[in-house]
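Here is chain A:
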Amino acid sequence: MEKYILEMKGITKTFPGVVALDDVSLKVKSGTVHALVGENGAGKSTLMKILTGVYEATSGEIYLDGRKLDLYGVKDAQEKGISIIFQEFNLINTLTVAENIFLGRYNDSQYINWKQIRTKAHELLERLGFNFDVDRIVGTLSTAEKQLVEIAKALSYNAKIIVMDEPTSSLTKKEIEMLFPIIENLRSNNIAVIYISHKLEEVFQICDVVSILRDGKIVGESDINNITRNEIIEKMVGRSLDIEYPKRNSVLGETVLEVKNLSRNTKIKDISFALRRGEVLGIAGLVGAGRTELAETIFGVHPADGGEIFIKGEKTAIRSTREAKEHSIGFVTEDRRGTGIVIDMNIPKNITITKLNAVKNRWLLDKRKEEAVASEYVDKLDIRTPSVNQILNNLSGGNQQKVVLSKWLFSDADILILDEPTRGIDVGAKYEIYCLINTLVEQGKAIIMISSELPEVLGMSDRILVMHNGTIKGELTGEDMTAENVMQIAVD
Partner candidate 1 sequence: MKSMSIRKIKNLIRSNFILIVIFLIIIITGIIESNYLSFNNLLNVLRQVSVIGIVACGMTYCLIGGAYDLSVGSIVSLTGVITILTINAGVSEFIAILYGLLAGLGIGITNGILISSINGRSGEAFIITYGMQVVAASIALFPSNGLFIAGRVPEGFFKFLGQGVMPIVIFLSIAIILQFILSNTQYGRQMCFIGSNMDVARLSGVRVKLNRVTYFAISGLLSAIAGIVLCSRVTSSNPTAGTGFEMDAIAAVVVGGTSMSGGSGNVIRTVVGAVAIGIMSNALNILGITAYHQQILKGLLIIAAVAMDILNKTIKNREMEHEKAYTG
Partner candidate 2 sequence: ANQQKGDAPSAGSASSEDTPGGAKRIFMSSAYYTAPYGAPLQEAVQDKAKELGYEITIVDGEANADKQLSQFKTAVADGYDALIYWPGDQASTPPIVEYLNSTGLPWVALNTVVDDSVIDKVPCMIASDEVEIGRNVGRLMIEYFEKNPSDTKNVAYIEGSPGSSYTENLTKGMNEVIKGSGINILNEPQYAEYDPSKAMTIMEDLLTKFGDQIDLVVAQDGGMFQGAFSAIEAAEYVGKFGIICQGQDLIVKEKLLSGDLYASVAQDPYTEGSLSVEMLDKMIKGEEVEHWVVNPTGPIYADDVDNYSWF
């Protein structure tokens, strides 16, 4: 009999209209990295939220070190040795990095020794190899930087069990490679790590054991060495997926978007490229390379300082997002909660906002049309929801992402800019999205795909631009599109 540090027994959790977890049991050993995989909405996050005291299970028990555990909130869980990196950011945007890391547990006394906190935060970040100023306000950090702060925060607890819910979904390869030694280190210190990810390579690279969740039930558990990638996918999705990146046969058409010498203060400098119909243009780069900034500038979120944009051969000044939309550009943003969806509205409303004209009878909105549109996308993208009219807050992260995609698909844009389109999406759905991208370009649309997942950019793009420090450092096509080449250009 081996000893488990954590045992979760018969956990059931219901939400209105949904049984998110159905009699789930999970056992985790100290000193192992335990992967938890499953489709979007399988219940991974929910299970972890129960473990960390955010939710109360409808039924079931948790044992820590053989003792029954009753949790009274997150703080209690932390004190008992369980810490978590949430899937959605849990940082306070108005406070500094240092303060966020030590939020709620500054010192033992009532008074705060800022010097000590800053030093401690600095040391922690240094030890982890993250390099940024502890006095920066978190709201001014980029998505990836926020993720790093989250990681640092979770690690600072000296927990027995650390849960990481998709810690790498907004990191580029470089930061991920910084994270893995940290996890190794945790393992060697006999700490249990529960690692949730949709990136199966990572699971094979770092994890010891994998548990597979499907529709709220555990459908398999195995030592990582005794299972193959395809077996995992099969258990997750219920069918096998042979090829990861579907082939497409699109023909490149005329140039639809041409950017010449585009600049915006220091964030992007002198950017020029062209995009043709039927093309997927990948943009790679490290965190902070300016990819998002470029996309935002093209979409009219910020005015450009200099340069020209030609759409379908015509010179156009895009001064607002509305003008961009009128020129048939769509933009799936990287920050789902902040700029992608309205969390307390339902699916139809979130989807149709980009083209309300299409769901009107003359002047008035037609709710039935809206629902029909929503149903269409719920089917097409396999959005898991108890009803079309569900509000987005009750959807899992990946399903929310699918709603964001739907919304721009619905807008009928010819040029789609996808900033991290598959963030937090499971393999099955990713495959579907890739297929979708293919269908779109086959229809003659043009797509710019910004992604920090290198294999995805490599697998999907016809051409890759590599950005560094606000400029395009290189362009790769055909045979040259390899991970090594991209990293080489991106890094220095």
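As a convention for this text, a residue touches a chain if its C-beta (ideal position, glycine included) is under 8 Å from a C-beta of that chain, and two chains touch if they have at least 3 such contacts; residues count from 1.
Regarding candidate selection, all candidates are chains of the complex that A comes from, given by their letters.
All values derive from a computational prediction rather than experimental measurement.
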For chain A, as assembled in this complex, the candidate in touch from 1 or 2: 1
In the complex, chain A residues that touch candidate 1: 14-17, 19, 58, 299, 301, 320-322, 324-326, 331, 333, 338-345, 349, 352-354, 356-357, 360, 363-365, 407, 411
